[in-house]
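With one protein chain withheld, the remaining protein chains of the complex are depicted in position.
Chain naming follows the written order as A and B, and within any one chain the residues start at number 1.
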């Protein structure tokens, strides 16, 4: 690992890849493209701290059929829009080298083993969570991160999750998509008494159905889930011979209300880019934990949708814009065939862009040669 | 029927099943699970009329790292949330034994036969409709219920529907999804003059395409449909050998605007539970009569989607959260494999839960041993 870090120190590649939530597959050589992009950006920017809000002193291209005064004012607006957009992209690229926000959610948490049972400990806390640079909000979090840790196990495993509620209100956890016995289903007052402030509770069940699932509060959940009590729960198939082969994997947890529009707990420009090498197969697991549909659009190449809610489709299909409803998960595969910086965003444009530039549900897929 | 009623009087099983809109299949032995749930609930509640708004005098579990005063206030809020949620579940279970609201929509209405034609009479009235306990609103209704009666016939039948408009405004009926001659399509001023106040109109057509369809106003329809002029229209296939076998059937008509978030005209806790015995196959017909998408999430087991808008899918698929757009209908099958009380709700959480507990598009699937 040290050598790898040394080969591309400027990019902080190891950090970048770790932050990107990569799973499995050999670490690739990333670097070039993002470096180029960042360098290019740097080379055109003013040295030192840049205040893009001040229009650059370049001579604007003449706009035909405008009076000089009108042109001047209009170009100021145009310059402002451009500067804001440019700063957003620069910040996003910077964020891939050195995170612009504190805190990192959605990390895989390794279980301990107790007599053959895989055990995770989750705390439920109120925390300060920075969704994008400078915007810190009160949030609820599992293990103090939004999303909570990725719980990852294999079909046939028995799992145990110990939950300690440090909130000042009750909570419970529902394992959305995971087939569990009714008394483990986590619905407050329907299948269990909620977990009182200060109290603990243990869930334990065997894993019967593989797939991309999720977990979240199911008590006062409109409030609690949207404050951050959510995470991904991935069950690998025991026999994965019929599961598509992939080189690289990303989990994208979408949310949209109390903490704003976020992918894995962060809004653009604080979102992580997805990186891959040309020729790789990239598994994307979409998880919608919000209250709105999000048609996620990948530029440059299609996604093959092959599983919905963890269930394999008999007829996978290709799409470039996948509409994901609240509660749904999709497993999709991308063939990384074209090198470049490919925008990847919700196509409800009001979730992704304003005159101040991109925000919210925006990231990029970076494919290197 | 009398003996069946006698065997489980405490549950009001006959009434419960009738209210649940069950169709076909032998009446099962329900009882145990709901009884247990209700008893359990009763056993933990204070005897006599319960005011859940008053925090119970139990000593709260200590919340770490809070000052005593802050804890006390915070726990009051927590207690309030818990009490409100608990009351909602208790009310819902109570509603299964004895309805908490007046009026019951979506009941199958048997036709009369006139020279081989199946005949229904529908009135269109302004009524008072109670969507959830204590909330009565002015509504428009077919045969004074929301939804209107289920019209159910068989492919190849000729049907006649006599409509009497008792409103003070004009109306018309569109048979959404049913293939009809153009002059029977019910679009005001496009295919017919609307039916004036006090006037009557007769629709008659042969049934060409089986499936789960619907009927609703198509004149001033944004207003009229959302006030309640809607119902399910089910056409059985003449040859049902290729239709999946099922033991039990529910029709869930969703709506979301002028009368609030409702399933079959009622919002939680006044919604009907769905009941089944372990091992049964349950057909759910979803009908979205609202103006919003509703991703309906069933806990505990997947739904197999096998028909859309009445047309059989060549490749059925499994899902636990089915996103239903306005105007769409889906036929889905559930294998009732796991005993318990399984929450069943829209996963746009703002349609289903507030700090005051569940409301709106929430019910439960109750599977008994």
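The working rule: a residue touches a chain if its C-beta (ideal position, glycine included) is under 8 Å from a C-beta of that chain, and two chains touch if they have at least 3 such contacts.
The structure presented is a predicted model; accordingly, all values stated were derived computationally and were not measured.
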item: Residue among B:80, B:191, B:304 or B:356 that touches the chain left out of view; value: B:191
item: Residue touching the undisplayed chain, where the options are A:81, A:108, A:153 or A:258; value: A:81
item: Residue of A:89, A:207 or A:275 in touch with the missing chain, whole complex considered; value: A:89
item: Full-complex contact with the absent chain, from B:94, B:137, B:166 or B:350; value: B:166
item: Chain B residues that touch the omitted chain in the full complex; value: 166-170, 174, 176-177, 179-183, 185, 187-191, 194, 196-199, 218-223, 225-226, 291-293, 308-311, 313-315, 323, 325-328
item: Touching residues (missing chain, whole complex) on chain A; value: 60-66, 70-71, 74-75, 77-78, 81-82, 85-86, 88-90, 293, 295, 297, 299-302, 315, 317-321, 323, 338-343, 347-350, 352-355, 364
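Rule of thumb we're sticking to: only the chains that are shown with their structure count from here on.
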item: Rounded Å distance, chain A centre to chain B centre (Cα mean); value: 36
